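Here the complex is missing one protein chain, while the rest keep their positions.
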Amino acid sequence: MDYLAILNKVLREVQPIIGSGKVADYIPALADADPTKFGMSITLNTGESYGVGDCYYPFSIQSISKVLSFTLALRHYRKDLYKRVWREPSGDPFNSLVQLEYEEGIPRNPFINAGAIVVCDSLLSKTPDLPTAFNELIAFVRQVSDDNSIDIDHIIANSEMEHGFRNSALANLMKSFGNIDNDVLSVLTYYFQQCSIKMTTQQLSRSFLYLANAGVDPISKIEILNEGQAKRVNSIMLTCGHYDASGDFAFRVGLPGKSGVGGGIVAVIPGKMAISVFSPGLNQNGNSVVGTKALELFTTYTGLSIF
Amino acid sequence: MDYLAILNKVLREVQPIIGSGKVADYIPALADADPTKFGMSITLNTGESYGVGDCYYPFSIQSISKVLSFTLALRHYRKDLYKRVWREPSGDPFNSLVQLEYEEGIPRNPFINAGAIVVCDSLLSKTPDLPTAFNELIAFVRQVSDDNSIDIDHIIANSEMEHGFRNSALANLMKSFGNIDNDVLSVLTYYFQQCSIKMTTQQLSRSFLYLANAGVDPISKIEILNEGQAKRVNSIMLTCGHYDASGDFAFRVGLPGKSGVGGGIVAVIPGKMAISVFSPGLNQNGNSVVGTKALELFTTYTGLSIF
Amino acid sequence: MDYLAILNKVLREVQPIIGSGKVADYIPALADADPTKFGMSITLNTGESYGVGDCYYPFSIQSISKVLSFTLALRHYRKDLYKRVWREPSGDPFNSLVQLEYEEGIPRNPFINAGAIVVCDSLLSKTPDLPTAFNELIAFVRQVSDDNSIDIDHIIANSEMEHGFRNSALANLMKSFGNIDNDVLSVLTYYFQQCSIKMTTQQLSRSFLYLANAGVDPISKIEILNEGQAKRVNSIMLTCGHYDASGDFAFRVGLPGKSGVGGGIVAVIPGKMAISVFSPGLNQNGNSVVGTKALELFTTYTGLSIF
Partner (left out) sequence: MDYLAILNKVLREVQPIIGSGKVADYIPALADADPTKFGMSITLNTGESYGVGDCYYPFSIQSISKVLSFTLALRHYRKDLYKRVWREPSGDPFNSLVQLEYEEGIPRNPFINAGAIVVCDSLLSKTPDLPTAFNELIAFVRQVSDDNSIDIDHIIANSEMEHGFRNSALANLMKSFGNIDNDVLSVLTYYFQQCSIKMTTQQLSRSFLYLANAGVDPISKIEILNEGQAKRVNSIMLTCGHYDASGDFAFRVGLPGKSGVGGGIVAVIPGKMAISVFSPGLNQNGNSVVGTKALELFTTYTGLSIF
């Protein structure tokens, strides 16, 4: 299949709607995002990679980082991790405290904010201090992306921290139920730093390749997760990867994926490739409008879908 | 692959746990189910079929019928159907009124009770009366199963009706929001008759073959749904097919599927086959304990999973 | 105190806002109510009675009837009644199913719809059939009002029944939890007939006099409730008498009372009198706008308040 031709066809198709949606504006650093940007990349299990548009433009990956820290925590804790965070869709907005209160501090899944905060807490508990813990994550991200230049955006991290009252409420609520072990400030600092990691769609599609190849990075041949773990991360991305619109994304795109309010989305075609797209305008569920459309077109044109 | 050998291996593996779980007992007719029964069948897209255990034992398919009536309604209404029923996981037990009240009478998806009741109502609206409407469904089920002997169990249908206060609450609540067009009694009668359809695992795996073959029955060559519709039914089964344990099923089995409180489960491997299993003992979410385990083992032994 | 002068002062004060609010329109028979009507009456424990405006104009008492049927049920069941219906404010709109589902079919108090439906069910269980049961209630209402002409409005009762899907949902939900003993149709018929009772403000203030006199009708000297029961009905009216605005009514008026969507309100000054007011325009909580204002003015001018 001529993937570059297909990517260019998608790029032409979405051109008229670029700029649609609403850029995340809960912190100034994100509100400044350029709504006219659009980039899309794929990296095949064979190692080939193709990109169009602003595919070398770094952006804040935000919630996409939750998959990477969850992967790292799975390596440390294996099945024990599921005692502290479930794997069910939430049926509530991504930052809801309601379900968390009814279910006594156990988040529904690792991809809603509460679940990701628990994952950060679990990673903190494995190291002596916050800098060591966070360096482990950055080292891991650099490994799977095969790119040592990747780093966080300190302005965004600090800005999130200053406006993170809702996430602080989630962390404090879980601590009141005994599901946060470290001090709330350290856990939130880890969480907001993780969300502020910047990557391009090229880097993102490269990074998620291990999930398209049963847990093994097909280029470096390093086993990141075992086969069962990789399949299960994919299944959680499919059922829970897009907040309260996960069903709609599965319905329209038919692939496991994860989105972020920075405008990025990454998706996986098991056995074949990882795909990433970026466009800052969001729909009411916090997912990139143009990004979702581009992925929908890509699966239509290629006929690739897990269903 | 020697599928019969694998099915026999699964049968041996689950033997010690047959009888686990709790048989549905909300109506006497279901409470009488024999907990020692276990049957499992596959039908390949090539037409080959294999079964083990009680694979010719008819049981009440209950909620599995929701996929069949939803398919029929999709044929009538196409995308318009989604105005009345969404396609998001619910994050609440299958018969919850809470979300329905907050979301003004629009059910989260067609596979929770409220959604299935709306689907029944939509089918009733397409015909002059209840008998004609229900005959259309039975004719459709006989077509996809290629078996004219399939029928409902009147004792179960009547018993459900007598104890169906929760479903009557759901239907009345939706009618108060304007999302039920026909009279509540007719809609519930249709719904309970549909749930009382009896099938064997052999018949069930045959019936769901169109969802394993992009909407076209691979044996009769008849197009039941178009390719996009079939993929989307599969995606809704994956995200919403097992009540509040849909994420767990996707996590453990990795296939689109639908379960019923009668103890049946059906699953689809796109491009390859449909699988059905039956064992009446249920877990706390209302899904067959042994059936879920058997499907988990089958995907492990065959390596078949959509992820 | 010159109560008639005070009532006339209140009448003059509210004149400019008569017609405010929105007449209940969920059934045609109520939507026809004349928004320009306003009546207000008091009956003292001494037997003296005063009225102004449309104080002889009969209207549908709607939810005010819940106090009368609750009184009757207390006479039959005494404390046992509280096993089936609590006495806590609900914090949710009057017809919410949410709390009822979380609390397994036990309504928060007898003055939300669900609680009143349970009360009707309990009264039905004490008699051989629906007509006998309802005649008992009408006889009781005629006794406390000392007026044999009081009756129901069949057009309203039938109209409520035809549009009562939300109440049917409540009744069916409670029956699924085992908190309704009789068949749902009979219970709802009783409930809607009760709501359709028509009274004037003169009759209403007379009828509630037993609650202003420690349970004993001060004119007929008949004990309707014992002293403890009467105080407790008053306390439930204060905390739960005005749906989700009960706190606001207690705050502004400072008296135990009960409102109905027909536009009536009745209130009690223990040891002194019962007051009734009628004006069909409702606020967003379903309470009469002008009626609430009139009561607020009355307590201000007389200095009478339980606080």
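Which chain is which? They are A, B and C, in the order written, and residues in each are numbered from 1.
Just so it is clear, a residue touches a chain if its C-beta (ideal position, glycine included) is under 8 Å from a C-beta of that chain, and two chains touch if they have at least 3 such contacts.
All values reported here derive from a predicted model rather than from experimental measurement.
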Displayed partners of the chain not shown (whole complex): A, C
Full-complex contact with the absent chain, from C:R75, C:K126 or C:R232: C:R232
Sole contact to the chain not displayed, among C:E88, C:D129 or C:E162: C:E88
Which of A:T36, A:N172, A:S220 or A:Q284 contacts the chain that the document leaves out: A:N172
In chain C, positions touching the absent partner: 86-92, 99, 108-109, 230-232, 234-236, 238-240, 244-248, 250-251, 254, 256, 270, 305-307
Touch list for chain A against the chain that is not drawn: 96-98, 101-102, 165-166, 168-170, 172-173, 175-176, 184
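Heads up, the rule we're going with is that only the chains that are shown with their structure count from here on.
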Smallest number of contact steps required from chain A to reach chain C: 2
Most remote chain, CA-based centroid, reference being chain A: C
Interchain centroid distance [CA atoms averaged], chain A/chain C, Å: 55
Inter-centroid spacing, chain C versus chain B (mean Cα positions, whole Å): 47
Chain centre separation in whole Å, for chain B relative to chain A (CA means): 32
Shared interface positions of chain A, touching two or more other chains: none
